[in-house]
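Complex shown without one protein chain; remaining protein chains in place.
So that you can tell them apart, the chains are marked A and B in the order they are listed, and the count of residues begins at 1 in each.
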Amino acid sequence: MALAVRDVSISFGGVVAVKGMGLDISEGEIVGLIGPNGAGKTTFINCIAGTYQPSSGTVAWQGRELRGLAPHAVIRQGVARTFQNVASLHDLTVLDIVKLGAGARGGASPRDAARAFVRGEAELEAELHEAVLGPLRLSPIAAQPIQTLSYGLRKAVDLARALASRPRLLLLDEPVAGLTAQEGRQMAGVIREVRDRTRCAVLMVEHKMDVVMSTCDRIAVMAAGAKIFEGTGAEVQADPEVRRVYLGEP
Amino acid sequence: MSRRRQIAAAAAVVLAVAGCFALGRYGAYLVHAVAISAIAALGLNLLTGFAGQISFAQGALVGIGAYTAGNLGNAGWGAGAVLAGGVAGGVASVVIGLPALRLRGLYYAIATLAAQFVLEYLFKIVEPLTRGISGMNVSPLVLLGRTVASDQAYAALSLALLAITWAGLQRLMHTNVGRSFLVVRENELVARGMGIDVVRVKLWAFLVSGFVTGVSGALVAFTTRLATPEAFSLQLSVDQVAMLIVGGQGVWAGSLLGATFVVLVPEAIQRAGEAFKAANLLSASREMAFGLLIILFLVFEPRGLAALLRRLGRALSRLVASRASRASPTPAALATSRYPATGGSREKAH
Partner (left out) sequence: MLLLQIATAGIATGSVYALIAIGIVLIYKCSGVVNFGQGGYVMLGAYAAYALTRLGLSPQLAAAGAVLILAAVGALTELLVLRRMLKAPVVAVMMVTLGLLILFRAVCLAIFGPDQIAFPQIFPQGAVDIAGIFITYNYVAAAVLSLVLSLAFLAFYRYTPMGLMQRAAADNSRAALAVGIHVSNQVSVAWAVSSALAGLGGVLLATLNSLSLTLSSIGLVAFPVIVLGGLTSLMGSLVAGLLLGMLEAFTDGLLTPALESFLRAHTSVYSVGALQQVVPYMLVGAMLLVRPQGIFGQRGTERV
């Protein structure tokens, strides 16, 4: 298992948000995480990404414990995440944002930083165009300020930013929410394409069931902070408990 | 910046530096007074305008640079004294920032306020290094074996250092360190999620801003030839903040505009006061104008003179264009920046 989460719990001021949650993901696998609002899906992602520190449990990633690491240290382990709501970072351009993503890889020595200061970043730019912006079809708008872009494009830039850090595990927090149907299909295609190309593992929180069904190899269902079911798309749709909790059937 | 604009800017700087030697003594004094203030204001702009951390310790940091450079200059150091002033300013700035490093900007503001008072007190007390309240005499700067004595030479030197600082900071903003400043300013949580080491980024901001401010302090010591605690009081910190607001935050040109305004207006008022023998009322009206300007700019034009001038330029060019019926290019606006400061939303610090 590339990622093995066991028994993770976290609560906020007495409210238990995630309780005894566990999940495995293998390399090259896309796992969907679904569940009603407030089920603790985003909190669970935050626990893996280091934004929140779970009060108990283990988050093993490629044999290393992530629990206790700061978010920037988690990214250096090859675990990148996207955001549910894309922050408007004012006049930063698409290329600026993606460069920041590349910077999050870490490992830049003071000498590298000094070289970037003196000589500029032409090499890095070329690499990012080839590896990230090109495949996501963002190269033509690389010089545009982020605030001039549509919501869908901003989400794509956020994904590009995460990809620029060369993740081996991608945590996607509602990548399709808020996009038009067409944009959503494109985004789903991009996610599969990225997985096929880089063989990275993907954990994806999403509400749009058609996208989840068509994209994910396996689906986990959360309710009230705990996992209530795990299986293929067909199995999830057939399970009576899931239908009751999530799909709103009696 | 395009290659051509870079060359044009460099040529303009060389011309201006050379032009300093054609100035009279008073003119040269005004030039280095403005340039030195502008250097410190650039440092504050980096910290507040770009990285979103408000500081009330600028005065004390200028003082740290001045006392360091003054002592070393008196001990026979040359250009090294100016550099050492910068290093001391950078180190002090980092130390001041440490207590508030993991907290919101508000706590940093209070920590800098505390640092300003404690350092001001130390300037008065640590007599072996500062000569206490009476102040420390500083011998003129020795550069390349030659004593820099005239105001014209200091004007040229200050302008050159201003240009170098400006170019360096602008360049810094095109590296990941600089870009991280902007993200931290907008939203620390998002910055962390993007994998930015917020603590490290803030340390960078403190260090670079303190260095630049310290260099300005060194120049203060060598041009005024005297370092007293009074010169580095909270008043100077407030003046610096005023430069930032009036000039424009998050715009490099704003620092120069603000420094020009804040240095020259009191100078003019003082001249008038000498002429009319009404110093008291005039110093009060200077303060009043100051307070009002800060409030009015923040309420009506938070982006400062830089934005105001740019808009004026646009309006003028439109006027010219409509008059001459043929399209004329927008005049090269003083303030072309990609980073207007519209910092993070107001939030309660916890």
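In the analysis below, a residue touches a chain if its C-beta (ideal position, glycine included) is under 8 Å from a C-beta of that chain, and two chains touch if they have at least 3 such contacts.
Note that the coordinates shown come from a computational prediction; the quantities given were computed from them, not determined experimentally.
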Options A:G13, A:G63 or A:P240, residue touching the unrepresented chain: A:G13
Tell me which of B:V238, B:L308 or B:A321 is the one touching the absent chain. B:V238
Sole touch to the unshown chain from A:W61, A:F83, A:F229 or A:Y246: residue A:F83
With the missing chain put back, which residues of chain B would touch it? List them for me. 48, 52, 54, 98-100, 102-103, 105-107, 109-111, 113-115, 117-118, 121, 124-125, 127, 189-190, 193, 234, 238, 241, 245, 249, 280-281, 283-288, 290-295, 298-299, 302, 341-350
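FYI, only the chains that are shown with their structure count from here on.
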Report the inter-chain centroid distance for chain A and chain B in whole angstrom, where each centroid is the mean of the CA atoms. 41
What part of chain A is in contact with chain B in the complex they form? 49, 51, 70-72, 74-76, 80-81, 83, 87-93, 96, 99-104, 108, 113, 116-117, 120-121, 145, 161, 165
Report the residues of chain B in contact with chain A in the complex, numbered from low to high. 171-172, 174-177, 179-180, 182-183, 186-187, 189-190, 192-197, 338-340, 342
